[in-house]
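A protein chain is absent from this complex, but the other protein chains hold their places.
Right after this comes subunit A.
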Amino acid sequence: MKPVDVAVETATRAEICAVACADLFLGAGEILASPMGLIPSLGARLARLTSEPDLLLSDGEAFLLTPESTVEGWMPYRRVFDVVAHGRRHVVMGANQLDRFGNQNISAIGDHAKPTRQLLGFRGAPGNTANHRTSYWVPRHNPRVFVDAVDVVSGVGYDHAVGPFHDVHRVVTNLAVLDFDTPDHSMRLVSVHPGVDVDDVLRQTSFPLEHDEVDETRQPTDVELDLLRTVLDPAGARNREVPS
């Protein structure tokens, strides 16, 4: 007999996170998923193998690849910008800072004219958040990331939103899943991962989080665990990015 229950009980924190990232794409349909980083990438590929078979995924460079790694299309950077403007895309970006209304910073820490720490720059964050659904992945949930106010607004939050297509969906971290489904679009605690207390998350967040109805993040199914462990990440890189 397949030890389904044993596997479920021993899901690692990284696997919980990957499944929470897969759930970001529920209902997405035939759009380009653009996950940045290992755990969101595992999540997007897991979603395509389970709930969202029509997702498009690139190799991170210029090829669209099927789950079997067959090239099914061409997606150089110039065409990525066309997809951004067209809107059929859901990006999962990282964040050096995130605030209560979902403003994100990947540009610089401190005064932009003379930063204490120069980061990447705006990259595509302004265009992504102005044009299509955007989520964030934070591998180390702490008060230096979850700040009262970001130093530079790279990704646009709800209190700065302009235009018809702004849609910041969720934030997945190593501790919890959060969204903005409150009357003023401030951040809300949706679920804590198994083994995490609500108070842990509140302590690691600089601003107040609504936390009236907090669930436990769901466990992977046995199919999902099997896919993560044997197909998508047999070397276990996920568990090094997010230790249990």
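Just so it is clear, a residue touches a chain if its C-beta (ideal position, glycine included) is under 8 Å from a C-beta of that chain, and two chains touch if they have at least 3 such contacts; residues count from 1.
One rule holds for everything that comes next: contacts and distances are computed from a predicted model.
One chain of the complex is hidden; its UniProt record names it "Acyl CoA--acetate/3-ketoacid CoA transferase subunit alpha", one of "Na(+)/H(+) antiporter subunit B", "Electron transfer flavoprotein subunit beta", "Acyl CoA--acetate/3-ketoacid CoA transferase subunit alpha" or "NADPH-dependent glutamate synthase".
Considering the full assembly, A:Val152 is the residue among A:Cys21, A:Ala47, A:Val91 or A:Val152 that touches the omitted chain.
Within the set A:Ile16, A:Ala33 or A:Ala130, the residue that contacts the chain not displayed is A:Ala130. Hidden from this view is one chain, which touches subunit A at 61-63, 74, 76-78, 81, 84-85, 107-108, 112-127, 129-131, 152-156, 160-166.
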